[in-house]
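For this depiction, one protein chain was excluded, whereas all remaining protein chains were kept in their positions.
Think of it as A, B, C and D in the order they're written, each chain with its own count starting at 1.
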Amino acid sequence: MKYSYYPGCTLKNKAQDLDIYARRSAEALGFEMEEIPEWQCCGGVYPLGSDEIATKLASVRALNYAKEQGQDLITLCSACHHVLKRVNDDMKNVQDISDRANNYMALEEPYRGETKVLHFLEVIRDVIGFDELAKKVVNPLTDKKIGAYYGCLTLRPGRILEFDDPENPKIMEDFIRALGATPVIYSMRNECCGGYASLKDPEFTKSRTSQIFEDSTGFGAECLITACPLCMYNLNKSDADTKVPVYYFTELLAEALGVKEEA
Amino acid sequence: MQKIGVFVCHCGTNIAATVDVKKVVELVRYEPGVVFADDYMYMCSEAGQEKIIEAIKEYGLTGLVICSCSPRMHEKTFRACAEKAGLNPYMVEVANIREQCSWIHKDREEATKKAVILARAAIAKVNLNTPLKEGESPVTKRALVIGGGIAGIQTALDIADAGYQVDIVEKEPSIGGRMSQFDKTFPTLDCASCILTPKMVEVNQHPNITLYTYSEVEKVSGYVGNFDVDIRKKARSVDFDKCTGCGECSTKCPLGKIGKIPSEFDRGLKNRPAIYMPFAQAVPAVPVIDRENCTYFKTGKCGVCAKICPSKAVDYEQKDEIVTVKYGAIVVATGFDIINLDKFGEYAYNESPDVITSIELERLMNAAGPTGGHLERMSDHKQPKDIVFIQCVGSRCDSEEKGKPYCSKVCCMYTAKHAMLIKDHWPDTNITVFYIDVRTPGKNFDEFYRRAVEQYHVNYIKGQVGKVKPQPDGSLMVQAADLLDGKQINMKADMVVLAAAVEPNPGVRKIATMLTASIDNNNFLTEAHAKLRPVESPTAGIFLSGMAQGPKDIPETVSQAGAAAVKVIGLLAKDKLKTNPCTAQCDTLLCNGCSTCANVCPYGAITYDDVQVMDHGLRETRRVAQVNLALCQGCGACTSACPSGAMDLQGFSNRQITTEVDAICR
Amino acid sequence: MSMNEEKKEYRPLIVAFCCNWCSYAGADLAGSSRLSYPADVKIIRVPCSGRVNPMFILRAFERGADGVIICGCHPGDCHYSTGNYYARRRMALLFSMLEYIGVENGRTRVEWCSAAEGAKFSKTMNEFCEKIQSLGENVRLGDLRCKN
Amino acid sequence: MANVEKQVQLIKDISGSDPYKCMRCGKCSASCPSYNEMDIKPHQFASYIIRGDIDELVESKAAWKCLSCFACIERCPRDVQPGKLVDAARQIVERQREGDYLQPDEIPALLDPETPQQLLVSAFRRYRR
Partner (left out) sequence: MQELIDRLKELIADGTIVRAIGWKKGDMPYNPEPAYFTEAEDFDDFVYDGFCGANLSKMMIEAGKLEGKTAVCLKPCDTYSFNQLIREHRVNRENTYIIGVGCRGKLDIEKARKAGIKGIKSISGVEIEGDGDVVFDTIYGEKKMAYKDLMLDRCHVCKGKEHVIYDELIGQSQDTDDADRFEEVRKIEAMTPDERFAYFKTELSKCIRCNACRNVCPACSCRKCVFDNTKFDSQQKANVDSFEEKMFHIIRAFHVAGRCTDCGECSRVCPEGIPLHLFNRKFIKDIDDFYGEFQAGKDPEAQSPLTDFTFEDLEPKDAVGRGDK
């Protein structure tokens, strides 16, 4: 199985771990991620304005490239996942945006949202299956109590992203279980970490992340996993008493699959 | 050639404000066949009708066109009026220039033009009308009530008291419905079972009422006055005649002790055995075996209940039985349930046992409930100190996939009731109600709510809750905003009670389809007229009672049940009903005998006979279609299926419709 | 003056066949709720969408209608149980045939509309009028066989 | 007056949501992580727009404090999507005035070695044209 792969800006430097472990794991799991040549940054946040076109074109280019390859498009970063899926939905279902974007792009064949966008975790859940994943685990993370930190962008809006139940997700918990560890469910797992506010108001972000650590460790989490470089940054910046280590989910995946140290 | 009179109604200003009525009269006067045209303020009034009658007599009118409101409104009135003047009632056509013209158009010229065109179409049609004669059909003097909750019970009792036979079909093992699950009722705090149980017993003992519990309506055919209904009596596995209702079987059922089957009646807060009565006061007091869970039915082993039953009533061999009964009228009283809360993950209903629905709270407070009436948290069985009520969970919701657009109507009142009852029993409980609006129209209703605030000091906060967060210490954190104070609130609670939206019983769609009764977007049954015929379905012979028609509380339900009963009694009191004369008719000279029409007839009204015909002087025996006029309901499916045009529909003939098309497209 | 000019602009002629039980009642509800739609729509009441013979539709087109819409009860809700199911097949085939002979798509439409859906009725009619307005006058069906 | 209507229409057009649908239930304010940072609260956005107090909304801190976490959008029972409304206000600022919340020259001081690109691009897109 071959996918077009959209890494996004941060995975190319500050979040290389997220990327590298994903690639190794994918190989171990038997699928291929083919990086889109000349991808452009998605912009990090989805332009909400229904008249915003130019800011969506980078995503459309990536989506159209995948369409031309006849491949599904895979992403890892929560933000890219969010933006790509929403732009794709616009292209498919919002006539006006779709028409205007296509006018700009002047493609041979207009792009109408044909590409399927998948988060890496969705590939594991829907294509490989958590049972299959569990079978491939060589270093089960037994006895580890892990809190999944979803943040906001992976889940919402649920109707468009269709990633998981936006209020009671379980995909990361199932993932943790498949790695042999014990998932810790806590209320703040789908609450925002403060996001880009950390640039101008780091104190605010710290108050958010403190709550996240307090809640997750209160339920017994020994570490957190995330799919978002910005969440990772904000959580790491926390000075909470209850702070625990935070990992990219792909790092634990690579570890469980026994491919972490390779290369 | 017909002599047609055209009567244009002003409907006060309803029509006249937008349609130039005088101009319509002027313009239709010269249409073919028209010998008289006039307008009047209210055509449907007595004076208006008098005018019509006079014109019929004076001009020898043979056909009438009334330009007025929808024919669904007053066609009957004008037909009766024509009949009074000795004209066949089916020589009347109504041009709808109100609902389909004046009310939706603003431009006077445009609306007038359209009114003229609609009148022309009606005139063209009347030119081809022929006098039709209504047939008669007998009335089966027996009513069916679907649903045995308070709505069904009250309807059945009222009909039965008037001397007619009534059958109740209830899918659960006992009648009683939702009301039997309640603890107290607002606004008087009567004990629900104290007022319901006597009615249930009365139903059981009434000589005119037959109960089909644990039964479902399987098939409905026929029409008003003459319905044929198949009722599936699901195998109870207990012999009705032998069982004494001692309950020994339920106590001894080994599954009762293991406790794996959640009790439907107790909303899953308690378990029940495989052989069970839903609740102690069940009517009939005969248990059923839940075959899906019973060990005997699953493995062939066990059989304890049969062994210990003192009257040998347990019968594992019983089979579902289908009975077919004839009815003259059918009442739908299928009631409601609350919506599924899976889409409201933010309230942690599925995550925390201490987040419950109001109906679960009813069970928890009921002396016969799972905790014997002691209010406790399901997680640790401790008495909750801080209780938060969240209103409008899924009500007034714009998103179809999540909730319902309507107000559920009962939640504000029952929440005030719950708060007061809890405070009555456990005065030091802190109760907070998060509301969007408090809606209490009804006699003594607002007083009731105020009492909760003023006398019981229930804390009402305006602001919908955003999230309920289960905490590591087992409590619940309720995150909300007090909109009036402008503060975000994080409130600790031991228990959260959700006022989930009501919705019609999910089974109602299937039943409505069987009955061809119309249903709205929310699966509530549609009434024939929102104001004037609120307890009748547009389908003749089908009546509505209770929540199946729309959200309502118990007093309203009981009043509507009575109203539905009166309508049923009015129908059953007749010996014969007039039948629709707009039936299909076969031209035997044209009929090929190909059977196409019979294939599409939903009523089996078409049969084939060999008949002698004379065609161009040749006598021949031909196989031709015959329409049974008592069965034909006039849908016209046969007419458009017929390849040769032999089948036609009286009142809506091919010629009549094409002539309307021509008139409109002229 | 400008008023007069506006009046002269092309207005389509639209025939709507509405079943008595659902759609005609839905149209009435649109009326009593004052949910407007263009006066171009003229409704013909039929007992059931299953009563609508394809010939009525062709007849309307031939006589100058620019659009024909058939409204019936939602599938499953037909007052006569099954009439709309037959109508659905009949119209699917007829519409496909009209497309085949080169008549513009969109001149014909089937919409299921219940007695409770006044808003939907009005919305549908507005949409349909707009569509027909954009398609302009119907010449093709009147012109299919032009030999004199 | 006409100008206000135009602005309201502009917000409706940009946001694609209808402020008249709001029933003031406050679920947005209840869910908002930035509630305390905001001077105009999420449940008030619709009223400000309907009243025509667009300037006030546009000049408020609320426009910059929204985290685009979509909690209000996800939970809004009326599909009003307060997050989109305030974002439209923010865009009006960015498109028409010189009121960007983030100036390029202040950036270096805000950075630290770990700052991910994602933070910069997100903030850039949200805080300025």
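In this text, a residue touches a chain if its C-beta (ideal position, glycine included) is under 8 Å from a C-beta of that chain, and two chains touch if they have at least 3 such contacts.
What you see is a predicted model, and the numbers here were worked out from it, not measured in a lab.
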| item | value |
| --- | --- |
| For the chain not depicted, the shown chains it touches | B, C |
| Of C:L35, C:C48, C:C73 or C:L141, the residue in touch with the unshown chain | C:L141 |
| Chain B residues that touch the omitted chain in the full complex | 587, 589-596, 599-600, 608, 615, 620, 623, 641, 643-645, 654-655, 658-659, 662 |
| Chain C residues that touch the omitted chain in the full complex | 54-55, 58-59, 62-63, 75-76, 82, 85-86, 88-105, 108-110, 140-147 |
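The rule is short, and it goes like this: only the chains that are shown with their structure count from here on.
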| item | value |
| --- | --- |
| Inter-centroid spacing, chain D versus chain C (mean Cα positions, whole Å) | 44 |
| Gap in Å, rounded to a whole number, between the CA centres of chain C and chain B | 30 |
| For chain A, residues that touch 2 or more chains besides their own | 166-167 |
| Contacts with 2+ other chains: residues of chain C | none |
| Residues of chain B that touch chain A when the two form their complex | 342, 344-346, 348, 350-351, 401, 467, 469-473, 477 |
| Residues of chain B touching chain C in the complex | 70-73, 96, 98-101, 103-107, 109-111, 113-114, 117-118, 121, 509, 512-513, 516, 518-521, 526, 538-539, 582, 600, 602, 633-637, 639-641, 649, 652, 654, 657-658, 660-662, 664-666 |
| Residues of chain B that touch chain D when the two form their complex | 346, 392, 396-399, 402-403, 436, 462-467, 479-481, 483, 486, 488-489 |
